[in-house]
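Just one protein chain is left out here, and the rest sit where they should.
The letters A, B and C name the chains in turn, as written, and every chain counts its residues from 1.
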Amino acid sequence: MSLDEIRSRLRQFAAARDWEQFHTPKNLAMALSGEVGELTALFQWLTPEQSVVATHDPDRAAKIEDELADVLLYLVQLADVLGVDLLAAGEAKIARNETRFPVSPS
Amino acid sequence: MSLDEIRSRLRQFAAARDWEQFHTPKNLAMALSGEVGELTALFQWLTPEQSVVATHDPDRAAKIEDELADVLLYLVQLADVLGVDLLAAGEAKIARNETRFPVSPS
Amino acid sequence: MSLDEIRSRLRQFAAARDWEQFHTPKNLAMALSGEVGELTALFQWLTPEQSVVATHDPDRAAKIEDELADVLLYLVQLADVLGVDLLAAGEAKIARNETRFPVSPS
Partner (left out) sequence: MSLDEIRSRLRQFAAARDWEQFHTPKNLAMALSGEVGELTALFQWLTPEQSVVATHDPDRAAKIEDELADVLLYLVQLADVLGVDLLAAGEAKIARNETRFPVSPS
């Protein structure tokens, strides 16, 4: 499934439940923020080293995947209601970062 | 550019700058959280109605696209270092949500 | 109970459980971030007008108080481990804001 297909599926999901009325950019930004908070909480007491192997524990892996998914889904919906092409925005930002942080000559 | 291509480009970007050492899941979760904070701040004083047309102002639209991109790029990197397939996780979550929130019969 | 007394009580709480080892500024910043995410989530689908009367519902009021408390407690602990006087920092910031945003003459 591509990001475009996820966007379409989320549109249908919201339309079928008459939830589009709740999906203003303001509300979706808050929902995104809430899900990122839940994701962050999964790593808060781990050392950086423990965080690297966090998915080795199946229960924790399932929670992490679930929260990563929630973040992705709200991000896709937020970009969609704003009319922003998320992949194009991401590509443009990578290009800006490549100029902003040049590679040191070795 | 697909999400897979963005992931590859971000891997190359980090490797070329020797930044992989900083990209633990713990650090990337914090970076994601910081960017979502910046994104949220763009909508904090807008009414829901104003947020719907937020991208009509070109300056604000550029800032919003920039922050959406930052969120996407850290999300992709976080999933990558954790070995999570972001699109598969998103698809699985949509499927769970479709079961969890059945459409009311009309 | 004053903010100073809350800080003392939190120090005792952590010491009695040998949790001080987890209370690095980095970890506490993440914990604070997670709690703010939970607090934000309580308001995400409310209109601004509904948010004004959110505490009229006793169940929601209890959740809001609980999350506000969590945010306060992590904020106090974070300032404490960093050696920052939270009230002095707040007072200094108000003074800066009063200069930065002068009142319009009427």
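To be clear about the criterion, a residue touches a chain if its C-beta (ideal position, glycine included) is under 8 Å from a C-beta of that chain, and two chains touch if they have at least 3 such contacts.
Note that the structure is predicted; figures quoted are calculated from it, not measured.
Those residues of subunit B that touch the chain absent from the view are 22, 27, 30-31, 33-38, 40-41, 43-45. Residues 1-3, 6, 9-10, 13, 16-17, 24-27, 29-30, 32-33, 36-37, 39-40, 42-43, 46-49, 51-52, 54-55, 61, 64-66, 68-73, 75-76, 78-79, 81-84, 86-94, 97-98, 101, 103-104 are the ones on subunit C that touch the missing chain. Where subunit A meets the omitted chain, the residues involved are 26, 29-30, 33, 40, 47-48.
Going forward, only the chains that are shown with their structure count from here on.
Of all residue numbers seen at the subunit A-subunit C contact, over half occur in both copies; the interface is built from largely matching residues.
Taking each chain's centre as the average of its CA atoms, subunit A and subunit B sit 3 Å apart. Multi-chain contact residues of subunit A (touching two or more other chains) are listed as 27, 30, 33, 36-37, 40, 43.
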